Structure formats: structure tokens, C-alpha cells
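Got a structure for you, questions after.
Note that one protein chain of the assembly has been removed; the remaining protein chains are unaltered in position.
Chain nomenclature is as follows: A, B and C, assigned in order of appearance, with residue numbering initiated at 1 for each chain independently.
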Amino acid sequence: MSKFLEEALILEQREVAQQTYRLRLRAGRMAEAACAGQFFMLQVREGMDPLLRRPFSFHRIHPGEGNIEVLYRVVGRGTWWLSRCAPQTRLNLLGPLGNGFQLPRNAGSPVAIVAGGIGIAPLCELIHRLLASRGTLEARDIHLFYGARSAGELLPESDLEDLGISVYRGTDDGSLGYDGFVTDLFRKTAEEKHIKPSVLYACGPLAMQYHVARWALEHRVPSQLSLESLMACGIGACLGCALPASAPAGSTADHYVHVCKDGPIFGAESIQWHKIQTHGAPPPIFLYS
Amino acid sequence: MSKFLEEALILEQREVAQQTYRLRLRAGRMAEAACAGQFFMLQVREGMDPLLRRPFSFHRIHPGEGNIEVLYRVVGRGTWWLSRCAPQTRLNLLGPLGNGFQLPRNAGSPVAIVAGGIGIAPLCELIHRLLASRGTLEARDIHLFYGARSAGELLPESDLEDLGISVYRGTDDGSLGYDGFVTDLFRKTAEEKHIKPSVLYACGPLAMQYHVARWALEHRVPSQLSLESLMACGIGACLGCALPASAPAGSTADHYVHVCKDGPIFGAESIQWHKIQTHGAPPPIFLYS
Amino acid sequence: MVASGTFGYGEEYADFLDLTQLGAVVVKGISLAPRPGNPPPRLVETAAGMINAIGLENVGVDVFLESKLPYLRDRHVPVIVNIFGNTLEEYAELAARLDGVPGIVALEINISCPNVKSGGMIFGTDPAMAARVVDAVRRSTTLPLITKLTPNVTHIGEIARAAVGAGSDMLSCINTVAAMAVDIFTRRPKLANIFGGLSGPAVKPIALRCTYEVLQAVDCPVIGIGGIATATDALEFLLLGARAVQVGTANFIQPAVTAEILRGMELFLRVQKLQSVEEYIGTLDRQCLFPFAEIACGMTDLP
Partner (left out) sequence: MVASGTFGYGEEYADFLDLTQLGAVVVKGISLAPRPGNPPPRLVETAAGMINAIGLENVGVDVFLESKLPYLRDRHVPVIVNIFGNTLEEYAELAARLDGVPGIVALEINISCPNVKSGGMIFGTDPAMAARVVDAVRRSTTLPLITKLTPNVTHIGEIARAAVGAGSDMLSCINTVAAMAVDIFTRRPKLANIFGGLSGPAVKPIALRCTYEVLQAVDCPVIGIGGIATATDALEFLLLGARAVQVGTANFIQPAVTAEILRGMELFLRVQKLQSVEEYIGTLDRQCLFPFAEIACGMTDLP
């Protein structure tokens, strides 16, 4: 799979949830080449401020129309500039990058998807692909557990429920749906409803992924977790996007995988979760001062 | 005269000559406070690229309409970004700065103005003020010598000739009007037509200003030359905008004036021209690569 | 505080801010005799920074005391005088002249300016020389002494220790980073002085590292300088343990930036529920965590 540079054009940009924007880009080659779960590096602004590209998932891929959609949350300088770009602005893309999601082999059994916050972004394309290739599976056997900190941060109902899949929503502050973390919602619901997914997909903050990973390992369910790291190049050259990983058999040395070229999709078993210590992020207000 | 910050709005931007743009800004306070020959520091783009503000002269000041005009040439990164700003963009101004032109005391005698290239910018407002306050002087006793490297870089006729003043044009490459440097055009014309200006105004490249200054000193004509230097602050704090100046009486030490607070208008006698060594500027093409 | 050489003598900024808000104004470096400074060009802009080679142009201590200091003193703005000499004797004499002058609260010894031929950097890059300058000044004044360090050394901690050992009450760091720029068309330097000092946002990561090293080397109060343009920038230095900060280049771009930084810091303290900045200073936890992604979801309970 070869990667390339493409000059994209902003067709539309809309705020779809709190601090969350959906961007539609005309990018014919990228739309043709990209798979669900892959990502691209976007130069959010011309010039040297900010300096580096930013990684974004393909939220939707429309090869027919020659365009792609990006769903992003404003968390810092780069995404803030991006949110201020008007239609017709040109943006340079580098992609498609990374491994992408694998669709389940046995099309008959249910699938679970856990999305935390902006982690929903790549999962939307995945859901569409699952629906398109589901064979004998009913749409409602695709179980989406979708949580965020607060109601305002969730995507509107119609975007997801209309697809006929089973959607379970929750918020950390209880302002909508289940009151608590989405991983608890998932754990409880899976138990109560005896959901035994053939594959567990997830995207969201690392703290969430850790809980998802633990569940997957406990229940011996194959998992495909879309993980993040800080990236400079996106193509495996800088070695900056490392995550602590289980060492190859026979080795006890520290070992790292690189999210951009080995991922961003990893099985729960390949990451050494106990070596990752995360923390809450800053209130966005200060990032732009 | 106090200086202040004002958030201006781009009303209009037009390319009026080769690489030369006229920008109309809504900036009510600035339009009220500014005088011909003063300048302001403009933040050409949000963020840190470029880092510093850029100095620009008031090309026209319309206190009635609450707006100002800027005439600028694209010569580097800052002016290039500026040329790409669309109407409705907000730009931060710091001004009004510097001393400004003095109108002649004896309103009866002719006035000569030498403009080189983009040096025409502040002189347009000056011409309007001269016309407004000219008393018994006829418009055609205002003699404007206006040169540039090539015809394409000159402002269109109508902008100047329509005012009724005497305009003499020239180009270094002979593509329009007098074939040669504008200072030669001035020297020759002044001699032939026995023009004895009460004041000699000029703005343009330092090499041109040197010749103008020499003429003024030779002919003992009071001069007001608008000079440039590289500026960081524009308000006398950084001491970066120095030009070598004649030392105060009794001193032999090196002495410098600061264009932003002692100028930008200087008499020919106050600068030590032999200490300024200039050179041609780069072809713009490379500045943006 | 505002950094030396970037705030003139205070007056230049009176149109934009209430100078009494400032902790102190560090005035442009002063020498015994007036100095004309370097020939122009003296400035060049670089990526997120600028290089200056002003050459310590200043009016000299006499004119300073007569016609510059009164402006700030009359407004009750504490003044820190940045001093500079070509020889040890000049430093000492200058310090003596400023001793006991009302309005002056401290001296900042500039041993680190890269833009002059003699003195300056030579004093700042050798621990023994640095100690001699500080010692000479210390003997000539009862004012609190701040020694301003240069980043252009292998071990900034050693210079810091030497300065404190010789009697410096505080340290400030950093001065500008030695740099240069050339013009590919004229094939000449962009500064008449060839070399100059880099400042602005570009140097902040270097300044933070230097401040951290200095804080590890000495126990005295340290003032952080370098690339500060926002409250966030200022807080970074305080987090490391700096007791105060100076704002330099950012004043040129936003003349009211210091007031904005103070406002931003107050907001930050309020949001973080801190009573005073003292509670924040030096609270860095050296263990790093994964810095991202939690924003998407409130979870923070990892193993």
C-alpha cells in the first residue's frame, strides 16, 4: 500500500458537537486508497505555526464522490487553527497511513465497538464497512457503546441510531444515557445481554483502552484497539510514536511498537498497559492564550 | 501624541501595480489620530509566523470615513501573507508612530517631491494635505518626481495626475517616461525648469535618498526624507532601527538616530550617508520558497 | 517583570499598560559611559525568533540617573538596573554609582551579552571570571544582586554556582543564544556585527532547560527568561521553580503582553484553586505521564 501527498480542498466544515467539528475534504486519490482505521497526517495551516502535521483518522471515506470526512475535537493549537479554516481552503494530506481495521472472518457472530469521546471518529467508517459486509448478521448485532464526558460532546443521535445498529450511550457526568464510564456500560451490558462479540473494536483515550483491553483478555475475545501516540512523521521514520509493547518471545528487554507503522490498530495483548501512565488533559481554554 | 492598539478590519484589497497592493482598513481611531508621514506596526498574520510586526506608512487617511489605506509591495514573507488576506480579516495595528511630515511654512513657493518605487505610499497623503493647505499656491507648483524600476511597478496615471499637480515619471529601464533614475530626472528637470522648492520631500530606497539628500544639501533646500530601517518594536524600546547620524555638536563618537522615534522623517543633514552601504534586493521569487 | 533591553526605560510602554502592575522594570543595560551601539542592521527576524546585535547602546549612567530613572521612580515602579562593563573596575564603579539611589531595588549583572567585542560573554562563559565580576560588584554595593547567565556554555550550573559563591543573591537566565544569519543573494551577514543574540519563542525550550539546570545547581532564587509570551509560558518557568519571570521579545509584538500574562496567571490560579503563586512554584513532579487523549473522556484511573 503506497502512501502519497494530496492537496485537499475544504468543502464543508461544521460544528457537530461541543468543540467537535466535521470536515469534508475533496481528496479523490485519498478517498480511493484509504481503508477504515487508517489515518493521514494533515498540515493544518500554511507556514511554521504549527510546525508539524497532525494525525487524523478517516471518519468517512467516499471513493465515489472523491471526498473524505474528518471528525475532530479542538484540543490545542493545531486543531484550533483547523477549526477556523473556511471552505475552499487548501490543506495538504499525507496518507493513507497505518494498518486499518480487519473485518471479522466469521460474519455470523455479533461485534462490539467501544467509543470514547472523539474515538468515535474512525469507528463510524468501520460501522459502515461492517454493515456493508455483514452477510447473515443483523444490523442490531453490531453493538456500539459510545461514551463521552458530557452530553454535549456526543454526536447527535441520528448519525448513528439511524443505521439500525444497537447503540448504548453513556456520559461520565450522567448528563445523557448511562451515568458512568463507557467501559462500565459495556461490561455491564455485555454481561446482562450475554453479548459475546467475535471481535471487540475500540477507539478512545488510553485509560479507556486499558479497560477494554482487560475485558478482551479476560474474555479471550480478539480485539482491535485504535491507539494514539504523539507523532512527528507518521511514516515510521522518527520513531517518536512508540508505545510500550510486549517483548518478542524470549526477550526481556524493553520493547516498543510504533503506532504509525505497526498500528494504529493493535490487539489488546500486544501492549504493556501497566507501563502507560496517563492523566487528564488541560482545560482547552488555556491552550490558545 | 499617544499611540494605541487597534483591531482593524480589511474592507478591500486590490493589486494596483506589479506586486503592489492597496489595502483599505476600517480603523476609526487610527484614522482620527494619524498624520501624513507617520506609520504603524501591523501584525500581518495571527500566530508566530511571522513573529514580528511590520511597519507601514499611512498611504491615505480618511478620518471622516473611519478608514485608512495602505499601499505596499510584496517583498518577503510578511507582505506575502498580507497580500493573501481576504476582506473581513482582522489585523492588529499599533500606532500612530513617528514624527510625520511638516507642511511648508511659506505657502507661496513650490514644493518638490521625489518618490522611488513603493516610496510613493506616504507621499500620496502628503500631496493631499499639501493641496488642502496650499493657500495661494497653484496645484501644479507641487512637483512630483516618481520613478520605479519598470512601468509595471508605477501606480496608474489617474491616481496622481488627476489631482492637477505636476507629475514627472521615469523608470530605470526606460519602459515608461524618463529613462533612468528618478533622482537624475529630478536633478535635470529642476535645472531646466528652474524649480526652486521651498521644501524637498522624498521617500524611497536609501540609495535614492542619498542622491536626494546631496541635492538638498548642495542647493540648501530644507528636506524631509522618509527613511526606513529594520524595526522590531516601532516605539523606541528595542533600539534596533538605528541609522548612522551626525553626532551632536562637540562629539566625535559614533552616533545613531532611531527611525521609529526620531523619524521616520529626517532632514538630509542629520544622516551620515557615507556610513550607509546598501545593495540590491533579492528577486522575490526566492523569498517564499 | 520585563526583560532588559526590550522595554527601553519604561516610558515607551506607558501608553499600553499601567506600569505599576509590573513586579519590576529591568531597564536597558547601562554602562559607565554612554555607548553608541553597533552599526545597523541590528535586527533580523528568524523562525519564531529574532536576532539582535544592538551592541548595548545606552545613554550612560549619568544621563540614566538624571533623565530616565525619575520617570519610573515617580510612578513607584521598582527598577532593576542591568549593568555592564568592559572591565572589572567598570562594573565596580557602576555598582557604586547606583548604590543607595532611591527607586533602584536591585542590580542585574549582565555578564552574558554576546553582542560586544570585549567583556560581556567572556565574563559569562568562565566560572572563575564570572565569580570575579560578581565579587567586584558585591564589594561596591549593598543592593541585592542578580547575575544574568548566558546559555552559551557547556555547563550553566557551574557558572551559576560560581556567581552565587561570589555573592550573587539571585540569578536570572537566560540571556540570548549566540546566533547568526546571512543573505544568500548579497552573500553577506544580515547583521553588521555578524553575530547576534537569538530571543523569542524559539528559545523557550532552551531557556527552560537552562533554568532547570540552574535550579538543580543552586539554592537561591532564580528568575526565568526566554521566549515568554503567554501566561502558560510564564507558568512553565514557575513550575520548574523560578520565583519570577521576565518578558522580553514579546513586548515588541504585544506591548500590553505583561498585563495579559498577569491576568492569565490569575485566571489559572483561580481555576486550579490555588491561593497564591507560591503554592505553584517549584511543584514539578519529575515523573512523566502520557500527556494526551484523556481529553476525549474523563477517565484517569489507570493502574
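List of remarks:
Everything below uses one rule, namely that a residue touches a chain if its C-beta (ideal position, glycine included) is under 8 Å from a C-beta of that chain, and two chains touch if they have at least 3 such contacts.
On a predicted model such as this, the values are computed, not experimentally measured, just so you know.
The undisplayed chain touches these shown chains across the complete complex, A, B, C. Of the candidate positions B:44, B:148 or B:216, contact with the unshown chain belongs to B:148. If you put the hidden chain back, the residue from B:177, B:204 or B:263 that touches it is B:204.
Listed by residue number, the positions of chain B touching the unshown chain are 48-49, 73, 75, 116-119, 147-149, 172-173, 181-183, 204-208, 210-211, 228, 230, 273-274, 276-284, 286-287, 289.
Across the interface with the omitted chain, chain C contributes residues 40-41, 46-49, 51, 125, 152-154, 177-184, 186-195, 198, 200-206, 208-209, 212, 227, 232, 235-236, 239-240, 268, 283-292.
Chain A meets the missing chain through residues 2-5, 43, 48-53, 94, 229-244, 253-256, 275, 279-283, 286.
Heads up, the rule we're going with is that only the chains that are shown with their structure count from here on.
At the far end from chain C, in terms of centres built from Cα atoms, lies A. Work out the mean CA point of chain A and of chain C, and you get 44 Å between them.
Chain centres here are Cα means. That of chain B falls 36 Å from that of chain C.
Multi-chain contact residues of chain C (touching two or more other chains): 47-48. Shown for chain A are the residues that touch two or more other chains, namely 48-49.
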